[in-house]
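Excerpt of the complex: some chains, original placement.
When the chains are written out, they are named A and B in that same order, and each has its own residue count from 1.
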Amino acid sequence: MPIITLTSDWGLKDHYLAAVKGTIYSLFPDAQIVDISHQIPQFDIAQGAYIIRNSYSFFPKGSIHIIGINTVASIETPHIAVEYNDHFFIGADNGIFSLIFDSEPDKIIEIEIPQDSDYFTFSTKDVFVKAACMLAKGTNIIELGSPLTELNDKLRLKPIIDENSIKGMVIYVDVYENVITNISENQFKRVQKGRDFVIEVRKNLIKKLSKSYTDVREGDILALFGSNGLMQIALNSDKAKSLLGLDYYESIIITFK
Amino acid sequence: MPIITLTSDWGLKDHYLAAVKGTIYSLFPDAQIVDISHQIPQFDIAQGAYIIRNSYSFFPKGSIHIIGINTVASIETPHIAVEYNDHFFIGADNGIFSLIFDSEPDKIIEIEIPQDSDYFTFSTKDVFVKAACMLAKGTNIIELGSPLTELNDKLRLKPIIDENSIKGMVIYVDVYENVITNISENQFKRVQKGRDFVIEVRKNLIKKLSKSYTDVREGDILALFGSNGLMQIALNSDKAKSLLGLDYYESIIITFK
């Protein structure tokens, strides 16, 4: 039975999440629901995309991921269902999909499901849940509506890469205050070609990559590629964000010798 | 298999929630447990009632809703199980039930279940969970104890309605800082009879109802009836609570011409 995951900016206090879960169980009593995160800052599709990118692929193939962030439908931001990497994603095409995927999805379908109510709509509950339960019960994604040819492509928060340097930025700060950049190990290796390098973060210079937080002395700065393949800047046993004064969108510059 | 939902003011850090879930699974290994909310402000039955009111009915008929807020039993606030609208509710009759239901419940039973322990009791775990698992396994609600004839009726936070006006108040502020009032669409329509009106919120005057947040310009104030049937005051793409200086119990006055 496919898993249905939920990601939103609703938080955990309000009734929204429970209303959505109740609706899923009413439509599909055998549903297996897993929360990805409901603590996305309101309307922040960049952070939502980061969290979904780094978790969805661990779920079994065929899982259905509902995205409850900026869900108001408009001509520019239609409700869509997407098939990508053997997973399904349902949400409003507000740009978040282009931040989650590395390449074109296999299918993009504009959802056309009749509404029950005249009331102001709660899109996740009234549209996405229905689409998700149809997929979970075996409906082919192409039956959910009309195919679209491309996603709404938000400027991706990608690093600027040339022959001897990579200029990236901070795209996420985790609960430990480790600072995650948009520079991937693949990008790094492609430019490095075995050369020495300097990573510049504010006034700090880092000249080697660590394999683990404990490769440097307690409180010292380090850079490593995390299990998500992205460079992170951290302090051994301490909080990089506060102590280094780093925050979202701070520049990280790598220069190769 | 019926769903057991949990609502409380325990938060998510302490061991209370896990102790309750572990106890449910021990008594009833096939239980399907869903959290409604554990972020109710401590002892706040009004907010707890609002959240349960707006979520319980989306769950399948026969679901069992445990309410872990102000659970100390006394002669005035007995532990009860209630059947209402084909759902079951279990908690202390501290007034929260009268705020959840719109009409008299079908059955009210004072729970009489022997305790295991001399210790200070954790009522939700030691009483409500047992009652819930008995219901989940098919015990008739009337076997849980003795019937009561009425609920402990707290002053309901109801609007004051006359021929040409409705005076309501803010009863909830959600994660987006939308401000929800206690004025329902039914009440509004009954008094309006097609007439023009003015909604007065602090010094703001609103003269029409919106269907969606985007019916007004970004940052502008609007009133709409949400999917829960209650009037809410919001700003398109902004935070009504902070920017309008609204909070719980603020007055909302509607005058009909």
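Methods note: contacts are C-beta pairs under 8 Å (C-beta built on N, C-alpha and C of every residue); 3 or more make two chains touch, one makes a residue touch a chain.
No experiment lies behind these values; they were computed from the predicted model shown.
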Complete complex - number of sequence copies, 2 represented: 3
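What we mean here is this: only the chains that are shown with their structure count from here on.
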Distance between the centres, which are taken as Cα means, of chain B and chain A, whole angstrom: 33
Partner chain B, residues of chain A touching it in the complex: 9-23, 25-26, 29, 42-43, 72, 74, 117, 119-122, 125-126
Chain A contact footprint on chain B (complex, rising order): 3, 5, 12, 32, 34-40, 50-60, 63, 174-176, 211-214, 224-227, 229, 237
